[in-house]
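Can you read through this structure? Questions will come right after.
With one protein chain removed, the remaining protein chains of the complex are shown where they sit.
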Amino acid sequence: MVKVLSHLDDQGKARMVDVSGKVQTSREAIASCVVKMGEDAFSALLDKSVPKGDVFSTARIAGILAAKRVDELVPLCHPLPLNFVGIDFDLIPEERAVKITATARTTAKTGVEMEAMTAATVAALTVYDMLKALEKGIVITNIQLEYKSGGKSGTWKKEA
Amino acid sequence: MVKVLSHLDDQGKARMVDVSGKVQTSREAIASCVVKMGEDAFSALLDKSVPKGDVFSTARIAGILAAKRVDELVPLCHPLPLNFVGIDFDLIPEERAVKITATARTTAKTGVEMEAMTAATVAALTVYDMLKALEKGIVITNIQLEYKSGGKSGTWKKEA
Amino acid sequence: MVKVLSHLDDQGKARMVDVSGKVQTSREAIASCVVKMGEDAFSALLDKSVPKGDVFSTARIAGILAAKRVDELVPLCHPLPLNFVGIDFDLIPEERAVKITATARTTAKTGVEMEAMTAATVAALTVYDMLKALEKGIVITNIQLEYKSGGKSGTWKKEA
Amino acid sequence: MVKVLSHLDDQGKARMVDVSGKVQTSREAIASCVVKMGEDAFSALLDKSVPKGDVFSTARIAGILAAKRVDELVPLCHPLPLNFVGIDFDLIPEERAVKITATARTTAKTGVEMEAMTAATVAALTVYDMLKALEKGIVITNIQLEYKSGGKSGTWKKEA
Amino acid sequence: MVKVLSHLDDQGKARMVDVSGKVQTSREAIASCVVKMGEDAFSALLDKSVPKGDVFSTARIAGILAAKRVDELVPLCHPLPLNFVGIDFDLIPEERAVKITATARTTAKTGVEMEAMTAATVAALTVYDMLKALEKGIVITNIQLEYKSGGKSGTWKKEA
Partner (left out) sequence: MVKVLSHLDDQGKARMVDVSGKVQTSREAIASCVVKMGEDAFSALLDKSVPKGDVFSTARIAGILAAKRVDELVPLCHPLPLNFVGIDFDLIPEERAVKITATARTTAKTGVEMEAMTAATVAALTVYDMLKALEKGIVITNIQLEYKSGGKSGTWKKEA
């Protein structure tokens, strides 16, 4: 095979970070998002009268399962041996909103931020799915990292 | 087997909607979200100098693939034979933001809203993943349905 | 390419049934199984004091999700557009047991028995997983089809 | 964001066990189940004349693959780096039954019981699928853990 | 939201073909490939003495399962309700080769070529995996479409 052109598309090509040389450390990430809705959906949520059933237990399972599949969803993520995924829900009545907080922990060569972000997001999408027959205009907002620790870059906290 | 108690947990139990009696119709849904960032990440995006590579082509593929797996991610969703998934990116320079719009189409017994919502969201998570080495404080916001058509409930449009 | 041997391994080779010529009909299947346990696990279940959390809502979601992935788990199954999956739990106190009943419905060229069987089974495995710290000797038993309807072979019911 | 209510649904919420603090050890688990059938199905199995093809080689592959996906099927399971999965079949002619035994091994922070249980179960579901055209009343029974070793709780054996 | 730039990256952006307006028709595709090896691997294959076990039954199951997941693997493929997938192996002794032929059938709005191509390919990768301890230099070659029928473009046959 002669005269091969130089690598195509090298500029801009998608690259997984090579973590071969990194050491495994204990890592944690916390992410959150907020689901905002109107009165009908929020009352049904408070009354536990949503026709599709218990929103929080379903969304929690969806979020935990999604965290375990991040490497299939986000193309450049590495597969990680998760030690823990947890999801909490808080009601914010004056905003007719639910805050979702996801925590992920691993012992690995790379960080666990995407697992926390994805867990919170898929939990929020599940909340949306269960309420959408009541109100289509529900909005998921403020998906963001709250905290991370471990690895070379150390601890990071969202500014208050 | 004698004296079985009445069904447990009937109140609040998660329920897939039974679509057996529904007819297949042509359906469409459009959803959008916005990824907001600081100057460093936004400049790298504009310059196409993001170290992990081309953000938009990677995020587009991630969003399309995610739409095809919604029934695995969102527990009460039905599997749908998708006819089309498309993802568009628009820059909003004055907000240092990217707007992501996802369109999904099917011919099915139930709506395709979750496919559009999930495609937009996973595309946004991929944008976040590719930029997070530059800036951890990036926020994904305003995930919402823009439009849906088809099915018994007909056409719905987000209020302007 | 000359002198190819006759097809290898034709006897005994795994075969998907070719359903190309079949018509789509409305189909239903119901399957059940029983999870038997000792006093400690059964009390925790009754008291809702299982450390891993609410057993039934978690197992229900697991069963519903598993029904949607049967074609990935059971090699010769066809992918089916499920119309409905539902899972019910009944306590049988005198046997310290939980009966799990799964119902699956589709409109398809082939039957939905494996979806009901798999949904009941994965729900039972999830019950086992959540209780195994309390008691390792829990047994899942009597996984069986209760009922099926639709298709050329029509309605079938387990003998009483 | 002011006045957030205390965490919702804390009682009963599904929880992955946090294994961050555990050490990796060598672990093994063995599980078994039994598939009981009538004369027609059992004869076809003995004669290797099942129309869908070789039951045992298909079921073995199904069981091995299922063990590798336990963390996707059973919501609170951790992803594990499996070292080995093996599946054996034994005929019990006087009961017209097949006994399936699955062995799973890992080097991990948590046990491999669910991998063995799931491998045996999905192998059994595959046996059922391949025989159900011959006999719908086949029953899968006695899914149980036989043995486990490794980890803080050490070795456990089913009582004879 | 003002002054949005025109869609980014429109030239060259990945696009699923929109099949909304197409009609469902009966479709078939046949694809093949060849696995070429040295004497040691080929003898073990002929003698059925491969240490990892029966190559053809394992590769057949792998190919059938892969056909059902093409829409997850090949980003722009549509999910299809497969009616049939079959895989055949032929030995070509004078070339120390195995020819793998995969057939896929569906009733759908789009063609089933990628399902046949992927089934043949993943079966070949499985053959490679099972023989690679005997010989690392095995080559998979001539992956190609042999035949397709159905749909607007009608029947196509590879030139002899």
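For clarity, chains are labelled A, B, C, D and E in written order, and residue numbers in each chain start from 1.
Quick note on the criterion: a contact is a pair of C-beta atoms (placed from the backbone, for glycine too) under 8 Å apart; a residue touches a chain by one contact, two chains touch by 3 or more.
A quick note: this is a predicted structure, and the numbers were derived from the prediction, not measured.
Omitted chain: which shown chains does it touch?
A, B, D, E
Which one, D:S20, D:S43 or D:N83, makes contact with the chain that was left out?
Checking the options D:S20, D:S43 or D:N83, the one contacting the hidden chain is D:N83.
List every residue of subunit B that touches the chain not included in the displayed model.
54, 57-58, 61-62, 65
Take the complete complex as the reference. Which residues in subunit E touch the chain that isn't displayed?
11-15, 17, 33, 48, 51-54, 57-58, 61-62, 65-66, 69, 73-77, 113-114, 117-118, 121-122, 124-126, 128-130, 132, 136-145, 148, 156, 158-159
Go through subunit D and note every residue touching the omitted chain.
Residues in contact with the chain left out: 26, 56-57, 60-61, 64-65, 68-69, 79-86, 88-95, 99, 105, 107.
In the analysis below, only the chains that are shown with their structure count from here on.
In terms of touching chains, how many steps apart are subunit B and subunit E, taking the shortest path?
The fewest steps needed to get from subunit B to subunit E is 1.
What are the mutual neighbours of subunit A and subunit D in this structure?
Chains touching both subunit A and subunit D: C.
Could you tell me which of D-E, A-C or B-E has an interface matching C-E, in the sense that over half of the contact pairs are shared by residue number?
B-E
When the C-alpha atoms of subunit B and subunit D are each averaged to a single point, how far apart are the two points in Å?
The mean C-alpha positions of subunit B and subunit D differ by 34 Å.
If you look at subunit D, which of its residues touch at least two other chains?
Where subunit D meets two or more other chains at a single residue, that happens at 12-15, 17, 54, 57-58, 61-62, 65, 75-76.
All pairs of touching chains?
Touch list across chains, by label: A-B, A-C, A-D, B-C, B-E, C-D, C-E, D-E.
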